[in-house]
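One chain of protein is taken out of this complex; the other chains stay put.
Labels run A, B and C following the written order; every chain starts at residue 1.
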Amino acid sequence: MIRIQEEDFSIDEQVCLLKRNHCGAISFFLGTVKSPFDGKNVVALELEAYMEMAEKKLALIEEAAKKEFKLEDVCIIHRIGNLLPGDNILLVGAVSVSRADAISGVNYILEKIKKDVPIFKKEYLEDTIFWHGE
Amino acid sequence: MIRIQEEDFSIDEQVCLLKRNHCGAISFFLGTVKSPFDGKNVVALELEAYMEMAEKKLALIEEAAKKEFKLEDVCIIHRIGNLLPGDNILLVGAVSVSRADAISGVNYILEKIKKDVPIFKKEYLEDTIFWHGE
Amino acid sequence: MKKSLIGVNMKVIVRYFAKIREITGRSEEVLDISNKSVLGDVISLVFDKYIIEIEGMPLLYSVNYEYADTDTVLQDNDEIGILFPASGG
Partner (left out) sequence: MKKSLIGVNMKVIVRYFAKIREITGRSEEVLDISNKSVLGDVISLVFDKYIIEIEGMPLLYSVNYEYADTDTVLQDNDEIGILFPASGG
């Protein structure tokens, strides 16, 4: 399951969707808006996606992760829009019969998202504003 | 935060407790009751703890994990009592400034729990009943 | 090597993101280009049009939702993205 959305999400709800009786292991990673950034207070974080490409890339990552590891299901939710410090940004979850696969699967997905998925962050710090990568 | 309890738990609640604005990364692992086990349907799983020793061991593991990795906070909830397939057994969460530390911290805690914490499982399968390790 | 754009006979859509969207003041536009164009031609066209200071900007490009090199040969109706490096997660 892949979603790029403005709305927040509930992890408990995602757990319900991921759970499989024949699997004993669910691994999760939750990324949140961090403040301070480079020693400066964060006022807000703006996230922008190249939606069609990001969804395509996430689908490929999900497919590759399922092939690489024994994952029964995967959940990737990436928020866009204007967020505040502490807000949820990203949830990656994977369910597997094996703990090692679930954990490795989430790591793999996180690495790929960082590298491949066209989502861009604009940092509003107390005294400066910039895009990551600028 | 360490708890050994019969009651179920909400991951969203634990996320609220773990979140720190200066940390961007929360890693989680959720263990659930798996069925089938060794090819046989699981009717129930009974979990018994040597409570005082298990709590002491978990406290040591939490402390060691915080020393080994840069973890701002840790959450370990282990359920005991009678559980059904799909029920939550164990939640381990760690929050950190760094994604790698949060993930490694959770892995470390899981390994230590498996090895050191006196919690015992009795498997009620469709045609046989046994304690793990028996 | 910048090619001439004489002989316009196909269209591409160019989409702008992040800082580039702010500089161009638009999210997307349709450009008319020669049927012998490569991605680099369109990039040059855009940069000339908006006088974008690319110096030091680690831009990436996509064609039809795949990252692409500037020598990628374009087809009619291709969708081009001018992107910053991914910073999600």
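Criterion: a contact is a pair of C-beta atoms (placed from the backbone, for glycine too) under 8 Å apart; a residue touches a chain by one contact, two chains touch by 3 or more.
Note that the structure is predicted; figures quoted are calculated from it, not measured.
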Selected from B:Asp12, B:Asp73, B:Asp87 or B:Asp116 as touching the chain missing from the view: B:Asp116
Residue of B:Leu47, B:Cys75 or B:Leu125 in touch with the missing chain, whole complex considered: B:Leu47
Contacts of chain B with the absent chain, listed as residue ranges: 31, 47-50, 52-54, 56-57, 78, 89-90, 110, 113-122, 131-134
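Methods note: only the chains that are shown with their structure count from here on.
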For chain A paired with chain B, centre-to-centre distance based on mean C-alpha positions, whole Å: 23
Approximate Å spacing (C-alpha centroids) for the pair chain B, chain C: 50
Distance between chain centroids, defined by C-alpha means - chain A, chain C (Å): 28
Shared interface positions of chain C, touching two or more other chains: none
Touching two or more other chains - residue numbers and ranges from chain A: 31, 89, 110
